[in-house]
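What you see is the complex with one protein chain gone and the rest in place.
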Amino acid sequence: MSVDDYAQIDFEREQRCGFPEVIYGEGKTPEQIVEIASSIIEHHGCVLVTRLADEGAAAFCQAFDDACYFELPRLAFVDRREDPVTGQSVAEVLDCPDRAEGDVVVACAGTSDLPVAQEAALTARLMGSRVRLIPDVGIAGVHRTLDHVEELQAARAIVAVAGMEGALASLIAGLVDVPVVAVPTSVGYGASFDGISALLGMLNSCAGGVSVVNIDNGFGAGQIADRINRPRWARPETD
Amino acid sequence: MSVDDYAQIDFEREQRCGFPEVIYGEGKTPEQIVEIASSIIEHHGCVLVTRLADEGAAAFCQAFDDACYFELPRLAFVDRREDPVTGQSVAEVLDCPDRAEGDVVVACAGTSDLPVAQEAALTARLMGSRVRLIPDVGIAGVHRTLDHVEELQAARAIVAVAGMEGALASLIAGLVDVPVVAVPTSVGYGASFDGISALLGMLNSCAGGVSVVNIDNGFGAGQIADRINRPRWARPETD
Amino acid sequence: MSVDDYAQIDFEREQRCGFPEVIYGEGKTPEQIVEIASSIIEHHGCVLVTRLADEGAAAFCQAFDDACYFELPRLAFVDRREDPVTGQSVAEVLDCPDRAEGDVVVACAGTSDLPVAQEAALTARLMGSRVRLIPDVGIAGVHRTLDHVEELQAARAIVAVAGMEGALASLIAGLVDVPVVAVPTSVGYGASFDGISALLGMLNSCAGGVSVVNIDNGFGAGQIADRINRPRWARPETD
Amino acid sequence: MSVDDYAQIDFEREQRCGFPEVIYGEGKTPEQIVEIASSIIEHHGCVLVTRLADEGAAAFCQAFDDACYFELPRLAFVDRREDPVTGQSVAEVLDCPDRAEGDVVVACAGTSDLPVAQEAALTARLMGSRVRLIPDVGIAGVHRTLDHVEELQAARAIVAVAGMEGALASLIAGLVDVPVVAVPTSVGYGASFDGISALLGMLNSCAGGVSVVNIDNGFGAGQIADRINRPRWARPETD
Amino acid sequence: MSVDDYAQIDFEREQRCGFPEVIYGEGKTPEQIVEIASSIIEHHGCVLVTRLADEGAAAFCQAFDDACYFELPRLAFVDRREDPVTGQSVAEVLDCPDRAEGDVVVACAGTSDLPVAQEAALTARLMGSRVRLIPDVGIAGVHRTLDHVEELQAARAIVAVAGMEGALASLIAGLVDVPVVAVPTSVGYGASFDGISALLGMLNSCAGGVSVVNIDNGFGAGQIADRINRPRWARPETD
Amino acid sequence: MSVDDYAQIDFEREQRCGFPEVIYGEGKTPEQIVEIASSIIEHHGCVLVTRLADEGAAAFCQAFDDACYFELPRLAFVDRREDPVTGQSVAEVLDCPDRAEGDVVVACAGTSDLPVAQEAALTARLMGSRVRLIPDVGIAGVHRTLDHVEELQAARAIVAVAGMEGALASLIAGLVDVPVVAVPTSVGYGASFDGISALLGMLNSCAGGVSVVNIDNGFGAGQIADRINRPRWARPETD
Amino acid sequence: MSVDDYAQIDFEREQRCGFPEVIYGEGKTPEQIVEIASSIIEHHGCVLVTRLADEGAAAFCQAFDDACYFELPRLAFVDRREDPVTGQSVAEVLDCPDRAEGDVVVACAGTSDLPVAQEAALTARLMGSRVRLIPDVGIAGVHRTLDHVEELQAARAIVAVAGMEGALASLIAGLVDVPVVAVPTSVGYGASFDGISALLGMLNSCAGGVSVVNIDNGFGAGQIADRINRPRWARPETD
Partner (left out) sequence: MSVDDYAQIDFEREQRCGFPEVIYGEGKTPEQIVEIASSIIEHHGCVLVTRLADEGAAAFCQAFDDACYFELPRLAFVDRREDPVTGQSVAEVLDCPDRAEGDVVVACAGTSDLPVAQEAALTARLMGSRVRLIPDVGIAGVHRTLDHVEELQAARAIVAVAGMEGALASLIAGLVDVPVVAVPTSVGYGASFDGISALLGMLNSCAGGVSVVNIDNGFGAGQIADRINRPRWARPETD
């Protein structure tokens, strides 16, 4: 099968939406991923792949020797634009000074929520935001969150990642005046119902300013945070 | 119908469980409530009725002129024991010095959760506990809870009442070393699903020490808090 | 009961979060609403009440003769700040030139979604955003949405309000480069399950940039849109 | 066990319903599948098997050397009627000119929905319909669907296959005057709940003309589309 | 408010989809319904309103003195086209000879399902189909359905309406070679969950040819049956 | 409308299933109920109506002056067979010596479950079983059930009626060697979800011999208990 | 660990409930199963084990060389009573003439439901009932069920096993005058939700006489059918 038999790549998406089409890796063969990625790189100089399984990751890294791949968040990208975002580890990518505008904070409640938080952070970073990652600030020790109040209040957009009861989003939203994008995670067991408890908790936040994305959707939250942090109309020279 | 046609009152319950059978008012006629209550008062000198509808309350107050009835929590009791618990308002009952042992705190997240919190407080009070009620300490302004830390840490048992995301239980449990009995309420709308969101949040609390009762079950939480606060083995002279 | 018996007003919220505490009218008595509102007006010069029932609305309008009340979205406010937002109808408030910064678009799928859309629009407007409302652009006639492409692409933040399958959010998000705050509504019947179908549709949006608030939570969406549209760091003189 | 111990083949189904009994492969042993298929071929000259696992497929292909088997949609058939439908790939079968009447379009939202779409297309094709397959026309880039408007408007029946929010069915139904059979797929994660989000979206379609089959039920949709496309009463010479 | 403030009528829908926009009465004021209906009648000579509440019905009948209104199915229409469909009762409308093409059967399982069946029958009838209604043929007395086998097998399209376990759709589909559009109804109690049991039963039909619409959506099923019964390509002269 | 327009009475049901068709009163007009009842009485000399609303009951009692109607279980019947079952109260009917064979026990957990238990008891009684009713033997005072062990062990069939956690069925089934038909009731609040908790508890009974009917379906349980108690093959002279 | 550390075998169960305690194999180690089985055989001369995994089955067959084990229904038993029930295959056990009283029919809708039907049949057979098994009589070809009407009407108790929409139970119950014990199975996919669709369909049966057991609980249904078929009071000489 050729690419046209299974995909109609949306090359105008960058024009309309500010970033090229992103490849959702799940349910695609390694060949499909590489072929679609090649087309996108050719048009846009940059491609992002999420939910990449092991085989897909191997094929991707072999096809593109400048690929950046991160195992925990199952995310890869190639950046061949001017001043590219790059790095060998999540920390390196977040510290990379190029194309880093504004101030996004990604906070997560527990160590187990880290992969989703990294997906959010890397997405926002590749799209152009400066990003800081604050791990393990769950509500069971509220002082751990309060220790970061100034950092949180200085941010332009915040992503709050949490499983179980998902209370982190409400806690943070009560402290700041910027939008909080909440990501429920499937961390938990029993009546967490693979993230439903956190999802409902976040949807019912009694604190203002919280909106929610799908369970484990770090990518989506990262993109929204980037849009909030780097609005078209406030950028020096944008499309 | 006589009482025997519809009820088999469990007169040994006080002996086994520490307090006489309590009348669940819902689905009973005013006549049934008054007849069952008369029997229980005769045996035990004291009766508690919960979920009392308007007609039932009128009949109850007419039948027992020393009845204490509270409209918001839909709860009534008659206490003819020595040193009875009594009062015209929730505050008066909670301030009544007789039969008040130990230290139970009932905290609720919002003004709308107050009826359930009052049900919990009055129940524990009637059973023998000293009770303090702290309203409106939701997570959206976390400092409001933190202002009460010492009071919370001094308690022997805590009841945390909250709707919406129900995060109050986790927040408090992270601050204290006594059991926290969490009561989800049906306060909220949309995806709160009449209390399911709060219920799930509380069941998935990442803080230790939290157990949960049914949605809006202030009575149950009050009884458990009383049992924790006034254990049989630690009372001066108990049954 | 005095205010302190049932509420602890969070007077620092404007300082922390950019707008005074908002009164959630459901489950509060008319007296409570008026007393809390008085306190907030005294401190902040402005108060917003949502989900106001008929009795509460009557009491509110009687207590504050400069109250603006809107029946369809069950929302009221008093604005005594300099250059207040005011008007007799939703259209007048949205057209009021004072304190109107930036550009928020609120779009709704059907006529039945209008009350929620109005709640979102009035909220964002009172908080300081310029707001346009586009009704009845559901997906069954996709050209109706496409007719507004330029308007949508010019906005700084978009609120998409829809019941039933809730596809409007995805449709719009595929056309723009700003965040889309999606509000599922309880409009529909049968397997719409009071808004669950729309909620799930929006959470699973295949288009980037969509985050979701609770079912029928127009207020929440309006506040988030305002935060995106008028970021602290981009305002001429902010707190 | 003989066939009679576990099955009662319905040889009159073709007479009553227009096509022989179809074998649902799941939960049947390879031997059972081959034996039942042999009986059906003997009676009808044609058999279709759906949801065929690897072992079953191997046994089927070994038993019938003219078997057509397709791995992605896990479907196989043998056609020994006059002018049989046949082909080595999905494309070849769809292009096969024999027994191809009318005009069915099967459209799917994303590359991951392709297996279900192929199941629908092959089913309708084997039953006698001419079928065209349009992949990857999801709502995130609405122009991709609009590019096919004429093709859609020319069809006699349309199958719309989509996971996640399942909005494709509504989008197409708003453009055409023929029935749209919607197939929700289990593509997605988190709050897609294995296809529930798409199922609910399609059931609540605000566009007229949409009916829905079970999640991932491409076979069922293909059969219905064939019935709509080739009605008994409009066929040249039918039973 | 003028019509433009709350509605954007889709006057091209008849052109695209074969019938003018239908008014969903729920959640609209009597004034809105009458104004929208006037516009549609003016353009198309015909309007259909579903889910019409008492007040809306009164206003509609007062505004259009040739209105046909049916209380049980809460449906009304005005038909000013040439050879209009009309009648004082459901039976009269179904017997009206004008614009009656083909053969649609609407069968329902019990007397309580009748309103939904009538909605389906009237919708298909107004759109141009000849329709017969078969009541009370539930599965508890299977002979009642079998008595109608010939009538069912002669139809071009069948609507099967049932609550509770919803087995009627499977039973009929096993007897015929035309599409069966299944309408689950909310008839039942307890674990029928307002129609979910019937909905699931119909989605999981083991008989081929069944597709499903929303719970109680007689209108949707009627429209689909009409589209199957009177296909554009088989009509003598169509739009 | 005549009866034939809305109903096809199954007069052969007594022949096939041992008792005439029973009228489900919900969703039928008083006229329909009376007309259908007249036909059934004419054929069978006996009719049973369940879920009868107030208006329907008034019409029924007016139409048949020998009607027996019971308000709590919303059930009525007319019995004009030889040796009819009759009585002014539930107790009288159960004590009526005619047509009383075998031994059915109906036990219920609480006073609020009584209406459902009465529906079961009256149904089995009218159909021909001797029935005893044991109220208020919930698990919170297990001795109340154990006091009835001999009575339970002597029965030929048992109906266990309970709401909330529904544990009564398991408790009884562990004590006897006859089938226990469990009826979950909608008694409870919060997480009882209108009977789902009791339904699930009963379906998951760890004690053998428990089968379950729909929530609040006392009628169904009574009929099954009658069938178990008075089997066709063990009756002196049956059809 | 000794048996007492993990189990308290209920040796009085045969006395109370008519058959010795049955071992639920799931979640027990092979050693535990063999040890518990040994104790039960020693006391009662007979043991039944359900839901036996491969390892458990191997250990069981090795420990008891007269064990009867059936792979498809994952069930094993040892019968050392006088006139034992025995056989090498399901058919042989059902045909075994010893201890076979009365007449139970187990019918299942499809070939995939066979394992659950066999579990029911073997259970009832071991307990003392004569059992006939009728496979593959699903509703899609209603004549297949009707061909067995006489056999069904002659039975003393019927077990109806079905997945998907589970309509078989209603169909059969409409034809007979004995209790129908319905077993929903997890056969199906998508919106069958692992048996929920069949469970709900059966609970909402519009035909009288249907009660329901847990999903896939063939054992429970077999035991109940045996109790109905061989009532204590109708047996020649019983315990």
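Order as written gives the chain letters A, B, C, D, E, F and G; numbering starts at 1 within each chain.
Note that in this section contacts are C-beta pairs under 8 Å (C-beta built on N, C-alpha and C of every residue); 3 or more make two chains touch, one makes a residue touch a chain.
Everything numeric here is computed off the predicted structure, so don't read it as measured data.
S.K.: I'm checking contacts with the chain that's been left out. Which of F:P73, F:G102 or F:G138 qualifies?
M.R.: The single option touching the absent chain is F:G138.
S.K.: Since one chain isn't shown, list which residues of subunit A touch it in the complete complex.
M.R.: Against the missing chain, subunit A presents residues 91, 110-112, 114, 135-137, 140-141, 143-144, 187, 189-192.
S.K.: For subunit G, which residues lie in contact with the unshown chain of the complex?
M.R.: Spelled out for subunit G, the touching residues are 5-8, 10, 12-13, 24, 26-28, 32, 51, 184, 186, 194-196, 199, 214-217.
S.K.: Residue-wise, where is subunit F in contact with the chain that is not depicted?
M.R.: 109-110, 138-142, 146, 164-167, 170-171, 173-175, 188, 190-193, 196-198, 200-208
Keep in mind that, in the parts below, only the chains that are shown with their structure count from here on.
S.K.: With contacts defined as at the top, give the pair, E-F or A-B, that has more of them.
M.R.: Pair with more contacting C-beta pairs, E-F versus A-B: A-B.
S.K.: Roughly how far is subunit A from subunit G, going centre to centre by Cα mean, in whole Å?
M.R.: 52
S.K.: Where the centres are mean C-alpha positions, what is the separation of subunit B from subunit G, in Å?
M.R.: 47
S.K.: In angstrom, rounded to a whole number, how far apart do the mean CA points of subunit F and subunit G lie?
M.R.: 27
S.K.: Considering subunit F alone, which of its residues make contact with at least two other chains?
M.R.: Subunit F, residues with two or more chain partners: 199, 214.
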